[in-house]
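Heads up, one of the protein chains got dropped from this complex, but the rest are sitting where they should.
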Amino acid sequence: MNFTMVRRLILKDWYLQRLPIALSLLGGVAAMAVLVLGGKAGFTLGLILLVTVLVASSAISTTNLTVLERKEQTLPFVMSLPISFREYTAAKLIVILVVFLIPWSVAMGASFAVLALSPTHSQGLIPYVAIMGSEMLMSTCFIAAVGLITESQGWTITAVMIGNVAINGIGYWVAHIEGVSQYMFGPVMRWTPAAGALLFAEYASIALMLGGTFLVQSRKKDFL
Amino acid sequence: MHSDIVISQSDGRPMYQQIMEQIKQRVAVGEWARGAEIPSIRQLAVALQVSVITVKRAYLELEREGVILTQHGKGSIVAPDPGLGQRLYDEELDAHIEQVARLGALLGLGPDQLASRVQEATDQFIAARLAVQGADAARTTKEQE
Partner (left out) sequence: MNDVESHNDLAVHFEGVGKRYHHFALEKINLELPTGSIMGFIGPNGAGKSTTIRILMGLLHQDAGAVRVLGRNMPDEQAAAKMDIGFVSEDMRLYGAAPLRWHMEFVRSIYPRWDQPYAEELLRRFDLKPEQKIKGLSHGQRVKAALLLALARRPRLLVLDEPTTGLDPVARHEVLAELMAVLADEQRTILFSSHNTLDVEQISDQITFIDRGRIIDSDDKEIFLDRWRRLRLQLPPDGAVPKLPGVIEVGGSGRLPVLTTNRFEPAMVYACNELGATVQAVDTMTLEEIFVANVQRKRTQEEREEVTV
C-alpha cells in the first residue's frame, strides 16, 4: 500500500470538498452554541440541530466523495495515477471518516461535557447519547460502503434514506430497552450490560463494514 | 534547414517519395551542400511531423540512389560527390565479381558457364524492372488524364 499516494488522494478530496466541509463546520458550531448556551430547552433543540447537521453533511459529503467521481467522469483521471483500487478505497474511506469524525467528535465531546458538568441536565442521558452518536457513525459507514461499492447514485440515496429512518427507529427502540430506559432520565450515569452490548455491536458493525468494503473493492476487476 | 520541406497531404504520391524528391531538389540546387550533414531520421520526422518509418524509408531509397550516405553510428550526409555513389557501387561490383570467380573455381565452372549464368540473372532482373516501370507509367498516364 502506497501511503504517500493515499495521503495525496486524501488531500485532493479535502481540497475539492472544502466548501461543504466548511459549511458543515459552520452549521455544527451554530448548533453547538444553541446546545451549550440554551439551557434545558436549548440542549434538546441544539441536539436536534446537531443531529441534522451531522446527518445532512455526512450524506452530502459521502455521496460527493463516492458517487461523484463516476458521475463526473473523473474516475479515469484518478485511476490513471500510479495507484490500485486499494489506495483509492483507503483514501476515500479515510476522508469520509475524517470529514465526519471532526464535527462528530466535537459534538460528542461538547454534549458529554454539558451533560456531565451542568447541574440542570441529567447525566443518565450520557449512555444514550453515546449509543446514538455511535449509531450516526455506523450510518455514515453504511452510506460510505454502499457508495463506494455500488458507485450508483440511486443506491447511495437509498442508503441515506435508510440511515435516516434507522436513526429514528433505532433511537426509539434503544430508548425503550430496559437496560437503557431505566436510567436515561436519572441524575446518575449508569452503564448496564445491555447498553454495553449495544455499543459493542455498533463498533463491531463499523469494523465489519469498513473491512468488508475494503475487501470487496480490492476484488473488483473492472474500474470503468 | 529542414523545416522548409513541406509535405502535401493532397499529393497522390506516397509521403516518402515526396520527401525524397524535395531532398534531391535541394541537393541539386545546392541548398543542401555536398558533404554536409543532414538531420537524423528522427529529427526530420519530428520537424515534418511525419512518422519515423516514413523518413527511414526515404533515407534508405536516397542512399540506394547514391544521393546521401549513412555513416554507421554517425548519422547521414549529402553525398560529397554524386558520382561517389557510382564509385561505391563499382567497388561493390568488383568485390562480388571476385566472389563469382572464386565460387566458379570451387564449382569447377568455366568462364562461359559463369557468363551465361550472369546473363540469365541480368535478364530476370530487367524483366522485373520493366514490370515496375510499367506500373509506374500506367499510374503517370492516369494522373495526366
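Read from first to last, the chains carry the letters A and B; within each, the first residue is number 1.
Basically, a contact is a pair of C-beta atoms (placed from the backbone, for glycine too) under 8 Å apart; a residue touches a chain by one contact, two chains touch by 3 or more.
This one's a predicted model, so the numbers in the text were calculated from it and none came from an experiment.
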Can you say which of B:Gln25, B:Ser51, B:Gln99 or B:Gln119 touches the chain missing from this structure?
B:Ser51
Which of A:Ile83, A:Leu115, A:Leu137 or A:Val174 touches the chain that is not shown?
A:Ile83
In subunit B, positions touching the absent partner
9, 12-16, 42-43, 45-46, 49-54, 57, 127-128, 131-132, 134-135, 138-139, 141-142
Against the hidden chain, subunit A presents residues 2, 5, 8, 12, 15-16, 72-74, 76-77, 79-84, 87, 221-224
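Going forward, only the chains that are shown with their structure count from here on.
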When the C-alpha atoms of subunit A and subunit B are each averaged to a single point, how far apart are the two points in Å?
75
